[in-house]
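Please read through the structure below; I'll follow up with questions.
All protein chains but one are shown in place.
Right after this comes chain A.
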Amino acid sequence: MRALCWEGAGALAVRQVPDPELRNAHDMIVRVRRSVTCGGDLPLLAGRVPEAAAGEVLGHEFLGEVVEVGPEVRRHRVTDRVVVGAAVACGACWFCRQGLLACCDNGTSGTAAEPEWGQPAAGCYGRPARLGGFAGGHAEFVRVPYADVGAFAVPEEVDDDRAVFAADAAPAGWHGAELGGVAPGDVVAVWGAGAVGQLTAAAAVAHGAARVIVVDEHDDRLRMAARHTGAEPLDHRSVDVLAELRERSGGRGPDVCVDAAGPPPGPARWPGGGPDGGAALREAVHACRKGGTVVVLGGGSAFVDRFPLGAVTDKGLAVRGGSRAGPRAIPALLDRMARGELVTEHLATHRLPLDRGADGYALFRDRADGCVRAVFTP
């Protein structure tokens, strides 16, 4: 089959690779219909993931049709149209039973799955062995482990272009609002107006926030966020963000601040020298009201220095993080999509055949031509 493979720092190519196979009884094979770029791929693309091997198939946000199921799969049949969550989780361990599927104990295996800074969490498609070694969805076919836990039938009235965002971007945004405990009447500030930032803003509105403010430096993204979520745009190039946020929250500061700006900078991530993940986090900590909550979304953060710990302790902030949402919210999000309450297809600013996957990632990486997300069709 054809698949978009990482070839080394900055290099992607569509190659012929062997078709996936059922390797566990809970697996199924999906013929991919749509897959999406994600900012979480950029550190790998830039060569900042040392354990990555040339030939890895990228992509952890995808949707497709079931073509083969393992003997223990109960909820899916061949020909089902499914969206697959980015996190590979068992659904049976203590963490999964608490609803913490992104913290699954059994989503990876092998000694490579022991990260140096802590315990192994859920696996992820299109990532090296530390996250399970599961091939990604930028391909004609993909193997889906624990299929009954991570894959969900798509309602007939939701088309592929909308539903594919239920794989990860929309759950990440929902997760951000939930982690922040967004409640009716809250003022919420979101750093980053990419797909996850916009969907965090939409989730905050859905949770009843009175005012949602999105901070970014790209006019087109800010306009899109305002048009589709009702959020107030703040261009940090032209305003004093902290002063604006104080003013727009009655001098208190936002109740919930979400850093959805993505991983810290790298040579390919921020070619224009824009704000990095650490800068957004620091600003969020300084902006947040006393006793408020700061949420950090996105993987690949690794280490961020100059963290304003004094502001956290003096203001009594809660800081919460999540690199992957887990699939728990996907059914409810698909229902919202079916009712027209969650619209996502505008985020697919570029639709390309899989064979042009490298071009799509270049557009996405460089924010060129107003690219928010590139969607591929095999």
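The definition used in the following text is that a residue touches a chain if its C-beta (ideal position, glycine included) is under 8 Å from a C-beta of that chain, and two chains touch if they have at least 3 such contacts; residues count from 1.
Going forward, contacts and distances are computed from a predicted model.
Looking at UniProt, which of "Phosphocarrier protein", "3-oxoacid CoA-transferase subunit A", "Polyketide cyclase / dehydrase and lipid transport" or "ABC transporter substrate-binding protein" names the chain we cannot see?
Of "Phosphocarrier protein", "3-oxoacid CoA-transferase subunit A", "Polyketide cyclase / dehydrase and lipid transport" or "ABC transporter substrate-binding protein", the absent chain's UniProt record names it "Polyketide cyclase / dehydrase and lipid transport".
Write down which of A:23, A:77, A:237 or A:290 is the residue touching the left-out chain.
Answer from the full complex: A:23 touches the omitted chain.
Thinking of the whole complex, not just what is shown, which of A:62, A:134, A:174 or A:361 touches the missing chain?
Final answer for the missing-chain contact: A:134.
Check each of A:34, A:143 or A:162 against the chain that is not shown and name the one that touches it.
Result: among the candidates, A:143 touches the missing chain.
Which one touches the absent chain: A:72, A:240 or A:341?
Residue touching the absent chain, from the options given: A:72.
Extract the touching residues of chain A with respect to the undisplayed chain.
Looking at chain A, the ones touching the missing chain are residues 5, 15-18, 20, 23-26, 53-56, 72, 90, 92-94, 97, 105-111, 113-114, 120, 123, 129, 132-135, 143, 145-146.
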